[in-house]
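Here the complex is missing a single protein chain, while all its other protein chains stay put.
Our next item is subunit A:
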Amino acid sequence: MKKIYQKHSKLLFICAAVVASTFSACKNYLEVAPQGQITQDQIANDPTQAKNLVTGIYNVFYIGGFDPDITSLQFVVLSDIASDDADKGSSPTDYGDALQVDNLTTSATNGIVNNVWTGHYQGIARANQALDKLNAAQFDAATKNALIGEARFLRAYFYFNLVRLYGGVPLLDKVPLPAEANDDKYQTRATADDIYKFIITDLDFAVGNLPDKGATDVGRATKTAAQALEAKVYLYMKNYQKAYDLSNAVITSGKYSLVQDYSLIWRQKAVNGDGGNNNNESIFEIQAGINKSCSAGINLYTVSQGPRAGGKFGWSDLGFGFNNPSLSLVNEYEANDVRKAGTIITIQPNGTRLFDGFRIPGRDSVENDRYSYKAYHSRSAEDNCGGNTDRLPKQVRILRYADVLLINAEAAIQIGNVGAASTSLNLVRTRAKLASVAPSLTAVWHERRVEMAEEHDRFFDIVRQDAVQPGRAAAAFTAHGKTWSSKNALFPIPQTQIDLSGGRLKQNPGY
């Protein structure tokens, strides 16, 4: 035996060494970096990537359609179709969830309510991810704070929509660690006041750190955009002094003016330097473009609101036909108000010619009476991505100067500054080719309705006005042929989300 070992000791040693080395040599053998992917750690260590994360938040505006949604059809349902400005449209039975909203009978299981909830939280998650990585990134302070300002501006915008839609919602101020995600802190609703306070904190930071218009890329959040949004938030908070001050700051910045021809505000291309994308009046606007994969536009925004074939059919139509301007809205316009024609495509018995020369056939071949002109994107006179109609590069105007002027007018009335109110209000009226009127809440509210119609503002505005002057909502909906009840001021918390929170999210009253 001994002999054997001596004789073969060399080989035995080699064998033992082989076995031993495979045991020990590979301490890091199992640490394999993911291939062909960028990890969040790599992003955190790369300033360019951290910057791209901010751009990535803007990209969230493109989601929508029948999936989670921020600015597309389902947000349109909750802001316009829900209001007295619009009817659901399309064919009578199409899209039952939207019909519920239109009839003020939204249930907690309504899919739209859930998709708009999840869509906005996607935006918030992207903002929080960017903030998380930016905080650790190595930049010069001004660049870094400007980027943080953009992220916080966008986050504030998402929360502003949420608080207006649902009231208090879960407040996520960062990316929760996996272990924390189920904490009560995130799974229960903060109060609406807390959300408003949070929005103000974000916007204060944004105002303090964002560059001026012209000092940054067109389309990025600017200091004045943050001021305009904050002014609007303060209007909802009934802090009229702040609303006045901030809107006044936007006005006195001198960076904005009204587009002369109202109907050109929503065009892609300026006409004789007036209107078009990113025009003088635009304060914050969703940017779109044409890329190879045709993915740089809001999913279904335009096509869902486009004129729809019906009756005799026989033409290649422009969309699904949702969000029809209501009769109540039509009746709101004063005679000679140019905004009516700029807002509404009214289907004529013998055919309707649009600005680009497109002819919609006679009423008997069209499904509905009226469609939104502001959502229209010309297939011929404006750009598209190789005929793709789902993601037409329509740039939705989120904040524009006329809105700020009307915020300013209303806030001025509330703080007793009639002179300022008159100036701001009548600037808007003059552009609409209407005579000046004396400023009053009623006058401003009428003006807001016709100026901002089909711009996804009316539902929130009428609820806000109702809080200032109780009864306004009920009256407005009566005129619209619908019955308002106080529970309709907020949409239900989606039942799916209540279930996923284990019942910790509490439902709004009345649902």
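Operating definition for what follows: contacts are C-beta pairs under 8 Å (C-beta built on N, C-alpha and C of every residue); 3 or more make two chains touch, one makes a residue touch a chain; residues count from 1.
We adopt the following convention: contacts and distances are computed from a predicted model.
Think of the chain that is not pictured: of "Nitrogenase protein alpha chain", "Protein FixC", "TonB-dependent receptor" or "Sugar ABC transporter permease", UniProt labels it "TonB-dependent receptor". Screening A:118, A:209 or A:465 for touch with the missing chain picks out A:118. Which of A:86, A:134 or A:172 touches the hidden chain is settled by the complete complex: it is A:172.
Residue A:220 is the one among A:164, A:220, A:308 or A:394 that touches the chain not shown. Listed residues A:209, A:248 or A:497: the one in touch with the omitted chain is A:497. Where subunit A meets the omitted chain, the residues involved are 1, 4-5, 8, 11-12, 15, 18-19, 22-23, 26, 29-32, 34-40, 42-43, 49, 52-60, 63, 68, 114, 117-118, 121-126, 128-129, 133, 170, 172, 176, 178, 181, 186-187, 217-220, 277-278, 287-289, 291, 293, 295-296, 494, 496-497, 500-501.
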